[in-house]
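Below: the structure, in C-alpha cells.
For this depiction, one protein chain was excluded, whereas all remaining protein chains were kept in their positions.
The letters A, B and C name the chains in turn, as written, and every chain counts its residues from 1.
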C-alpha cells in the first residue's frame, strides 16, 4: 500500500503530527472539513516511502489510508534477479552492447567481438527498427535476426532485440533471449499482450513522456499476459533543451531500484545522443544503482546505417567496460 | 565558435561528407537550394562538439560556418578553478552542507558541526528564503546572516547564502564568501547586475525550466557586471512525474563540465526532494563529473522550519561525505 | 521547401538583410566563417513561413537554402477536403460526438440520438479501448463494433472508431468510415502500416509528447501504406500543471490549418478532462480554425464505463452544437 493520508484523531495536535511526518520524510498538506478543522494530512507523492504501519504509530494519527499500487505482479518482482545467459540483472551490473541496426553479418560479428572484449554478456541489435520517417532504413528483418543470433553464439553472448509488430513476436521470440519493447511502443497494448504470451523475459523501455506509474502498469500488462519477468530500461525522456538528445531521469532509476526493488538498466546512448558524454552518463547510471548499461557501438561509425553519431568505437567502449568492472557489485560476486 | 554548418564544395560527394560527419559524432540535416541540390549540411545542436578546424579538413567541405557563443566571458572561465576558503571547485569535489533556513543560532551551529564532521568546507543556509506563498516563513534576515557567519567561523567553513533583493546585496556580500542567486531569480536581471557589482564569486542556480544557453547568458551577465567568477548549480528542472520533486539533468552537468570546462555543483536535495534517494543522486552527480554537492541537512528534521522532509540527518550526511572522500579526484590531491 | 538559411552575397549589408528578414517575420541567427565574417543567416524554426522565392529577392541574399519537408504526400493534401458521409472536413466545421466506450446497444443508440440532435454528422465510440491498466475495462470488442454501426445507421451518422491491433484492422475497417489511430499508437509503425493498407480515411491523434514533425511523418506513413487521406486530431499534450488533464496546443492547430492546409479536428474532452471547461476550449478550437470537434458524451455519465467525468450530457452538448452552427463557415455553405 502506498500511504496517501494520515487521518487525525479528534484531539490530535496537528503541528506535532506534521513534525513527525517531516521526520519521516513526508511532505504533507492539510485537509479540512467544512468547519475549518484539520481532519487529515494528505501525503504528497514525492515523499519518502514509509511503511504505513510505522506511520500508524505517530501519536495523533488515527488511521493511515493509502492506495493499492495497481500492479501487484510487478510488486512481487521486488528484490528478484533476472538471469539471461551469463547476465544476472540485480546482481553485478550487466553490459549490453551492440549496433543500433543489424546491417550485415560482418558488422554484427565485429560488434559482438567488441562487446565481448569489453565485458558485455548481452548483444543488442535491431533487425526491426522503429523509424520516424517512412522513408528511413527500417532494418534487415528476419535475415538480420539470424545474423544477430549467429554473432551472439559465436561470442558466447545472449541476445536482446526489439519486436515492433504483433506479427513478428514469434520470429523474434525464437531468436531473442530477452525481448525488447521500444519506447514508442510502451503503451502499444496489443503488442504488450502478444509479447507477454511468448513467455520470455522482456526488456521494457520507458516511453519518451511516460510517468513511472504508466511504465509500471505496462510492465504489469506483460506479466499478466505471460511474461515471466520484466527488466526496465530508462532511455531519457523528452524535456531537453536541444543540447542533448533527451533528458536522462536517474531519479526514476533510483526510485525503481531502491524503493521498488526492480531490475533496471540505463541506455545512455539514446539519452544523451552525444558520443562525448555517453561515458559520463554511464558512470552516473551505475553510481545510482542501475543494474546495467545498454550501449550502442559500431566498428566503423562512419558507415553505420542508423544513429552513427552516438555509436561508440573500441576505445570508448572499453572505458565503459572498465566502469562496469570497477563497480563494487562486480567485484563482490564470484567471477562467472 | 560552435559549428553549425558544413558548406559543401560544388563537386562534393554528399554521402561521403555525411559519413565523415557521423564519424565525428555529428547529427546533420541536408540544406538544399531551390534547384534541389544539397549545398550544405546543418549540424544539429545535440551533436558532439568538434573543433571547426577539424571539420574543415573533411574532403568536400568548402567551409565551416558557426555561431559565436554569445558569452565570451563565460568561455574564458574554461578549465579554471574557483577557490572559496578551503574549497577548490574544479579540483577535488566540494561538500556544501547546511540547513534550508537559518532558524536559530543553535540550529545553525549544530549544522555547521555536522557539516564539518562530514568533510564539508562550505556552509549553506538561507537567511532570506524565496517562498511561493506570501504567508510562509521567509527567513530570519540580517540576524540569521550573523548566526550563519558565526557558525561558519566557529567551524572553519566558508559561507554560501542566497540574496533575493537588490537592496540586500551589500548585506549579503558582507557575510557570504560565495553569493547564491536562486533558481527563481536566474533571470532577474536587475538582481544579477547588482550582485555582479558586489564583485564576489557567485553560485548561480539553474531556473526550473531554463535552457543551458539561458543559464550561461545569466552567468555572462554576472561577469559583465563585475563578478570575478561563477560556479553553476544544477538543482533539477520541471518535468518530473510527481514521484520525485524535480528532474535532475545530469546531461547538462556533463556538458558544462566536459565541453564547457566550467565549475558546476549539484543540489540533489532539491532535485529529488526525497530523503531516501538523495544519496543515490549524489553519487550519480559525482560520477559524471560534478565539482561538488550541495546538501540540505538538519540536526532534527522534525523541527525544521522549511523543507524538513528532504533534510539529511547525521548518518545520511556521513554517507554523502564518504562518497566525496572516495572520489578519485579527492584522493589525488594533497590533503589541505 | 522550408527556408532555413539566407546565404549572403560577399558585399551584403548584414544589418539590412536582418531588417528585411524581420519585416518578413523571420527570426534569424548569424552564421560566421572562421574569419568572423557573417556568411549566412540561419532562420529559426518558429519563424513565419515565407516562400523561398520571395526571400531570394532580398538585396544581399545570394541564395536561400532549405530542407525538404520529408512528407511529400502530406504536403499534397494541402487545401483538400475530406468527405465522410455528410461531414466535409475542410468545409464547414464537423461535430463528432459519442461515448468514450461502447457499453451497450441502448447506450450507443441514446448517444447517437443525442449526437444527431446536436448537429453531429459523425458518431464516435470505442469498442477497443486503450487502457493504462491491464485490469481496466477495455471494451466490448467485435460486438460493440456492431452496436456502433447499427446506432450510426439508425441516425444517419458516419462512424469513427479506434483500432489498436494489427489483427483487428480488417474488422474495424468493415465498420468504420474513418479509422482512428489513438495517441498512444501514433508511433506504432506496424499498426500504421496495416491501417494504411486498409485504404480508408484515417483520423490520426497526436501523441501526448509528439512534435508536429513526428505527427506529420506518421501521417505520411499512413499515406505511403495506402490510406487515401488523413484527418489530424489534436487532443492535448503533456505539460499541464495538474489542474487540467492535458495541455491543448492550439498553436499547432493554427499552424497545421493555416500554413500546412491540412484537415484537423480538436478533441477538447481529452485535452482538458473537465466538464466545466470543455465548452470554452471547443469555442477556442473553432475560433482558431479547427475543422471540427470530437466530443465525448453520455446519456448518463454516472453509469459510463470509462471517462465519465469528462462526458457531456444533453444540454452541454447542445451548446457545443450551437457553437458549430454559429461558425461563419457553417452558415456560408449551403445546407446539406
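FYI, a residue touches a chain if its C-beta (ideal position, glycine included) is under 8 Å from a C-beta of that chain, and two chains touch if they have at least 3 such contacts.
Nothing here was measured: the structure is a model prediction, and the numbers come from that model.
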{"item": "Partner chains on view for the chain not depicted", "value": "A, B, C"}
{"item": "Listed residues C:39, C:148 or C:272, member touching the removed chain", "value": "C:272"}
{"item": "Footprint left on chain A by the chain that the document does not show", "value": "1, 4-5, 29-34, 39-40, 42, 52-53, 56, 63-68"}
{"item": "For chain B, the residues touching the chain missing from this view", "value": "70, 130-135, 138, 164-168, 184-185, 187-191, 208-209, 214, 217-218, 220-221, 224-225, 238"}
{"item": "Contact footprint on chain C, counting only the chain that is left out", "value": "19-23, 25-27, 45-49, 210-213, 236-237, 239-245, 247-252, 254-255, 257-259, 271-277, 280-281, 283-289, 300-304, 308-310"}
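Just so it is clear, only the chains that are shown with their structure count from here on.
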{"item": "Gap in Å, rounded to a whole number, between the CA centres of chain C and chain B", "value": "40"}
{"item": "Intercentroid distance (Cα basis), chain B paired with chain A, Å", "value": "27"}
